[in-house]
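Below is one structure, written out as C-alpha cells; the observations come after it.
Here the complex is missing a single protein chain, while all its other protein chains stay put.
Chain lettering (A, B and C) follows the sequence in which the chains are written, and residue indices restart at 1 in each chain.
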Amino acid sequence: MIEPKNYNFSNVKFFSPMQLSEHYALYTKYIDCLNKVNVDLKQNNIYSDCNQNYSNIRSAQKSKSFCCDAIKLHELYFENLTGNNTNISGPMEKIVKDVFGTYDNFLDKFKCIAMSMRGWVLFCYDKYNKEYYIYGQDSHDDGVMLYAEPLIVLDVYEHSYMIDYGINRSLYIDAFLENLDFGVVNKRLNSLLF
Amino acid sequence: MIEPKNYNFSNVKFFSPMQLSEHYALYTKYIDCLNKVNVDLKQNNIYSDCNQNYSNIRSAQKSKSFCCDAIKLHELYFENLTGNNTNISGPMEKIVKDVFGTYDNFLDKFKCIAMSMRGWVLFCYDKYNKEYYIYGQDSHDDGVMLYAEPLIVLDVYEHSYMIDYGINRSLYIDAFLENLDFGVVNKRLNSLLF
Amino acid sequence: MIEPKNYNFSNVKFFSPMQLSEHYALYTKYIDCLNKVNVDLKQNNIYSDCNQNYSNIRSAQKSKSFCCDAIKLHELYFENLTGNNTNISGPMEKIVKDVFGTYDNFLDKFKCIAMSMRGWVLFCYDKYNKEYYIYGQDSHDDGVMLYAEPLIVLDVYEHSYMIDYGINRSLYIDAFLENLDFGVVNKRLNSLLF
Partner (left out) sequence: MIEPKNYNFSNVKFFSPMQLSEHYALYTKYIDCLNKVNVDLKQNNIYSDCNQNYSNIRSAQKSKSFCCDAIKLHELYFENLTGNNTNISGPMEKIVKDVFGTYDNFLDKFKCIAMSMRGWVLFCYDKYNKEYYIYGQDSHDDGVMLYAEPLIVLDVYEHSYMIDYGINRSLYIDAFLENLDFGVVNKRLNSLLF
C-alpha cells in the first residue's frame, strides 16, 4: 500500500490554505485509486477477459497509468513548491544559461507552454536523447515523455489554481514561479549528473 | 537532426518483409515529424501566441510528445525483435521468477494486457516506485508511465500486424514472443542494475 | 463570426457570481477559438500540408471539434441552468417514469455518472438507436455521442465548480439539479417529438 507523503507549505506565498488543501486532498484520491488498481491486478481472474473494447483488465490499465502518473507528478509538484530557495542558482543556473541564454528567455518559453497545455508543464532532462527541454501534457498520462527526468514540475490543471485565481492562469504561473525551490531543482539535477 | 536507426530483421520469423518494411517506413515519418517540431520550437515567434485552445505552440507540443514517444518506443520494439536469443535467461529469468513465479504466468498476463490495449504493452522497471510490472498504452503518448525503464516493448497498434495477421492480434503477439531477444532484454536490465 | 449568447443567471441559487462569470468568460474563449479556426480553414494554403503527425490542418481540426463542442455544450448547459421551473413536469416527467421508473432512480444514476466522468454528463435521446439514456464525456470532444439529442446537460469540468465547491463535486451536482429548468428540458423534448 502506498501512503501519501506530507508537504510543508508554510512558506508558500500567494496560495490560499484552501487551494493547497483541496489540491492535496485530490492527490490522496489518486493514491487510493492506485492502491485499489494494484490489489485488482493481483487477482488472477482479472486476466481471464482481455477484451480490447471493454474489460476489467483494460479499465485497470487505464486507471493505473492515470493514477500512477498523477501521484508522481503531484509529488514532484508539491516538492518543488516550497517558497524556499527561490533564486536560481547552482547547476540549474548553468544549464538554463547554456540552453536558453538567459533565465528570462527560459521563463518566457516555460510560461507560454504552461499557458497552452491542459495538464502539466515540465522542464526535464531527456535521458534517451540527452537533452534538456520544456514540454507540456494535456492530462496526467497524456503527453508524458518516456525517459524524461523531471526537474521542474508545474500543475496547470484547473484544480491547481481556480480557487485562488479563477481562470487567470497567468497569475497562477507567476505565483508558482515565485515559490519554486531551486534547492529541490538542483538536487534533482545533481542526482542525475553524478 | 535525428536520423533513423537501422535494424536487422533477417532472423525474424513469422513476419513478412512487407509488414516489417511498412512498419519501418512509419517509424521514419515520426522522425521527420520530430525534426520539424524541433525546428519550429527554435523559432522565437512560436512563443508569441500561447492560446490553450488553438495555437502553434500547442500544436507543436502535442506533436512533440506523440512523435518523440513514437520514436523511442519503435526503436525499443525493433531492437528487441530480432529472432536471436529467444530463450529466457540471465537476470530477466530471475526477475520473472521473483515477480511472477513462472514464465508462463508472466506470459499469460503480458498477452492479456497486450490484447486489451490499443497502442503498446511494456514490461518495465519503475524507478520511482522501485518495482517491475507490465503496463499498456492506448497510443504513443497516452498512458506512458513516467520514470518507466522499458525492458520488453511490444507494439500493438493495428499497423504492426494487420498486413500479416489481419485482426488476429493473438497470433501476432505469439509471433512477437517467438522472436523476442532476451539478450537485448538482459542488456537493458544490466544497464539498470549496475 | 459566431457571437457569444447571453444568459440570465439572476434566479440561479448556490452559485456565486464569480463562479458563473469566470465560467462564462471561458465560454467566450471557445468562441474566439472557433472563429479563428474557421478563418484558417478558409485559407487554401492550409490544405497544402496534410501530415498526420504534425500539420496546420491537423491542428485546426483538433481545435475545431474541441471548441465547437465546447460552445454547443456550454450553451446547452447555461440555457438549462436558470433556477426557474425547477420541478419535473410535462413530457420529461413521463419519459423519466417510463425509462427509470422513478425520478429518484434517474437522479441516482445521473449523479453517479456525473461523479465518474471528467467533462460532461448528458441525458439525451439517441436518434440512431431511438432510445433515451444518460452518458458521460471526459472532455468537450472526447466521448461525444454521435446522433445524440441533448436534453439535460451538466458540466463537470473542474472549472464549473471549484471556485464555489472546491473538490466537492457532489454538492455542486446537487446545486445544479436544484436549478435545472424543466421548461427548457421539455422544450428540447418537444422539438424532438413533434
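Operating definition for what follows: a residue touches a chain if its C-beta (ideal position, glycine included) is under 8 Å from a C-beta of that chain, and two chains touch if they have at least 3 such contacts.
Because the structure is predicted, anything quoted here is derived from the model rather than measured.
Although it is not drawn here, the omitted chain touches the following shown chains in the complete assembly: A, B, C.
When the whole complex is considered, the residue among C:Asp32, C:Glu79 or C:Asp142 that touches the unshown chain is C:Asp142. Across the interface with the omitted chain, chain A contributes residues 29-30, 32-33, 36-37, 51, 53-54, 56, 58-60, 62-63, 66-67, 70. Where chain B meets the missing chain, the touching residues are 18, 22, 25-26, 157-159, 162-163, 166-167.
For chain C, the residues in touch with the chain missing from this view are 2, 41, 47, 50-52, 55, 57-58, 61-62, 64-65, 68-69, 72-73, 108-109, 111-113, 115-118, 126, 128-129, 133, 135-138, 141-148, 150, 169.
Here, only the chains that are shown with their structure count from here on.
Mean C-alpha position of chain B lies 37 Å from that of chain C. Centres computed as Cα averages put chain A at a distance of 29 Å from chain C. Measuring from the averaged C-alpha position of chain A to that of chain B gives a distance of 23 Å. Chain B has residues 51, 58, 62 in contact with two or more other chains.
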